[in-house]
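Take a look at the structure below.
Omission of a single protein chain aside, the complex is shown with its protein chains in their original locations.
When the chains are written out, they are named A, B and C in that same order, and each has its own residue count from 1.
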Amino acid sequence: MTIREIEKEITEEFSMFDDWMDKYNHLIEMGKSLPLIEKKYRTDQYLISGCQSRVWLSAEMEDGKVIFKADSDAVITKGIINLLIRILSNQTPDNILNAKMDFINQVGLKEHLSPTRSNGLTSMIKQMKLYAVVFKTKMAQ
Amino acid sequence: MTIREIEKEITEEFSMFDDWMDKYNHLIEMGKSLPLIEKKYRTDQYLISGCQSRVWLSAEMEDGKVIFKADSDAVITKGIINLLIRILSNQTPDNILNAKMDFINQVGLKEHLSPTRSNGLTSMIKQMKLYAVVFKTKMAQ
Amino acid sequence: MNFDIKKIRKDFPALHQEIYGKPLVYLDNAATTLKPQVVIDSITNYYSTINSNVHRGVHYLSQQATEEFENTRKNIRKYINARNTHEIIFTKGTTESINLVANSFGKKFLSHGDEVIISELEHHANIVPWQMICEEKGAKLKVIPINDNGELILKKYKDLITDKTKIVSVSHISNTLGTVNPIKEIIDIAHQHDIPVMIDGAQGIVHEKIDVQELDCDFYCFSSHKFYGPMGVGVLYGKEKYLEEMPPYQTGGEMIKTVTFKKTTFNELPFKFETGTPNVADVIGFGSAINYIKKIGIENIIRYEKELLKHATEMLSGIQGLRIYGEAKKKAGVISFLLKDIHPYDAGIIIDKLSIAVRTGQHCAQPVMDRFDIPGTIRASFAFYNTKEEVDKLVQAILKVQEMFG
Partner (left out) sequence: MNFDIKKIRKDFPALHQEIYGKPLVYLDNAATTLKPQVVIDSITNYYSTINSNVHRGVHYLSQQATEEFENTRKNIRKYINARNTHEIIFTKGTTESINLVANSFGKKFLSHGDEVIISELEHHANIVPWQMICEEKGAKLKVIPINDNGELILKKYKDLITDKTKIVSVSHISNTLGTVNPIKEIIDIAHQHDIPVMIDGAQGIVHEKIDVQELDCDFYCFSSHKFYGPMGVGVLYGKEKYLEEMPPYQTGGEMIKTVTFKKTTFNELPFKFETGTPNVADVIGFGSAINYIKKIGIENIIRYEKELLKHATEMLSGIQGLRIYGEAKKKAGVISFLLKDIHPYDAGIIIDKLSIAVRTGQHCAQPVMDRFDIPGTIRASFAFYNTKEEVDKLVQAILKVQEMFG
């Protein structure tokens, strides 16, 4: 699926929820589903510094596509990470770089991604795009 | 005359003026009348530090009474100094120390003597009382 | 008791708003308190009329500004019962007050090998400035540990004191655990060794009656914005004998007597430590806050807050899986807690959505978190305009959180 398609899917998924509580319950469910990263990546090296919850992120290249894995110690953060990975993982570096991430506003999670929230999610998107740049450069060589 | 009597005299003098301009003209006249201190005292040693106009003050003891002389480079300041000297000069140390200087409020010059005016006049009264203490101590010896 | 909570709440306009469609419950008072209308009016008035710079002007408005500014200084002197008005220095906040002392006292009195004592429950503002000056001077920072209840271990404090100790700096009340430290005892012990003591009173002044002469502390500091006044103003009280000896901190206009390119001489106290245009409007606003507090009566406030804290502690303790951090015998203002298996950030987000403002995280006291080996806490902090009903809403919110993450 293209990034746009996944974004649309997520937006539709969330449009089913009438109130914030259901939305957050959904996020929590997504957060709870499996650890998203292998233990060996839960080290400071992969830590994205955020004030309140910790976020780890790893990336690998497979068949011209970037595979992201991530984790957090907070469940809601994990839920949102899950969304980000659904969208950006398994995409080409170019597609990742061009992703606008509009769904964030549309599903009403903007507050979590404002830099002022200082929970590392903005840094996470930045870091994901940075990985894409690195892989793109490598491929070009 | 006692301090009280002089204060009364000054208050009456000023009560004649209907508006502030006449009052200040009077102060200016008083300020202009003769230099109040000998040249030799116009040195940093006798300077009372005030922000805007400079004030010099000297004191001597004669027949159990303190003789103050003072000067300033600003005329209005000189006028007010003139008033202070009329009241406190030629008085005994004890009388100086007990002087309440109520006339200041009564003639509407309070603003010039508030410490916030930082024109050295408050410091001047302090300094005059300090001289009185010194002379009193000397006399007691 | 003439403590009419309904009437009091009317004085605070920010209490009367809805967040996410429900009435706000503001329990983040240790971060900053709400301001009574009189404080806001005082700022508005200042800017609409006086609006002038202080000290240097002969004109009427500048005189007015200076008078009101200096009257606030007198007001504060009286409120904390300092001996002299010139012992009250205006800063921009507690953090700056501590930086001033660490820097200026440190420059004058700290040498290589000397020691400074702080405690394990300090706010970063009372840690980092001391670390910096100690590093600069080659001095050593020593730390009074806390026990599992979050109380300073006084026995250890006594052991830390040596003839190299030059100053002790501890908080009056912990912003994280709520512990009320036995500062009178701490001061007395230090004074037996002729060591001066600085008290970080950012939380202390809010929940206790302060008499700096009775305490005999050598420095005491606090922030206006945590004590119902405007932001951007702090106070440093210091004993004249130390302030006189300490070199100036920041320099520039106001604080000088004469300036030539060869030599600059400094002004007297308090101006020696106040440079640049001061925050006149907010200082005057802080004066209004203090007048407001005096009108309500700090004793009444203390009594009411005690009840509130007792109620909150009881209610929260009754929740299964909730652990309170900070169980000192003497506590004020603050309850920090965690919910079993729930990250404080997760809890914070849901509590927020329920229109309750609490703080989550480390509360600028990372060593306390390290001490208890936790990532942070949820902190509810109270003011005298809070009510038991608001506490009960917090309890409901916590139960909801547990349900959602259960």
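Simple rule for what comes next: a residue touches a chain if its C-beta (ideal position, glycine included) is under 8 Å from a C-beta of that chain, and two chains touch if they have at least 3 such contacts.
All values derive from a computational prediction rather than experimental measurement.
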item	value
Among C:Ala31, C:Ile189 or C:Met315, the residue in touch with the chain that has been omitted	C:Ala31
Touching the absent chain when the full complex is considered, from C:Gly106, C:Gly150, C:Pro230 or C:Gly287	C:Pro230
Selected residue (touches chain absent from view) among C:His124, C:Lys209 or C:Arg303	C:His124
Touch list for chain B against the chain that is not drawn	20-21, 24-25, 28, 51-54, 73-77, 119
Contacts of chain C with the absent chain, listed as residue ranges	13-14, 17, 19-20, 24, 26, 28, 31-32, 34-35, 39-40, 43-44, 47-53, 56-62, 92-96, 98-99, 123-129, 131-132, 141, 143, 223, 225, 230-233, 250-254, 256, 258-261, 264, 275-282, 345, 348-349, 351-352, 355-361, 363-364, 366-367, 370
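Convention: only the chains that are shown with their structure count from here on.
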item	value
Farthest-lying chain, centroid of Cα atoms versus that of chain C	B
Rounded Å distance between chain A and chain C, as computed from the means of their C-alpha atoms	39
Chain centre separation (chain B, chain C; CA means) in Å	45
Chain A and chain B, separation of their C-alpha mean positions in angstrom	79
Per-residue multi-chain contacts in chain C, two or more chains	none
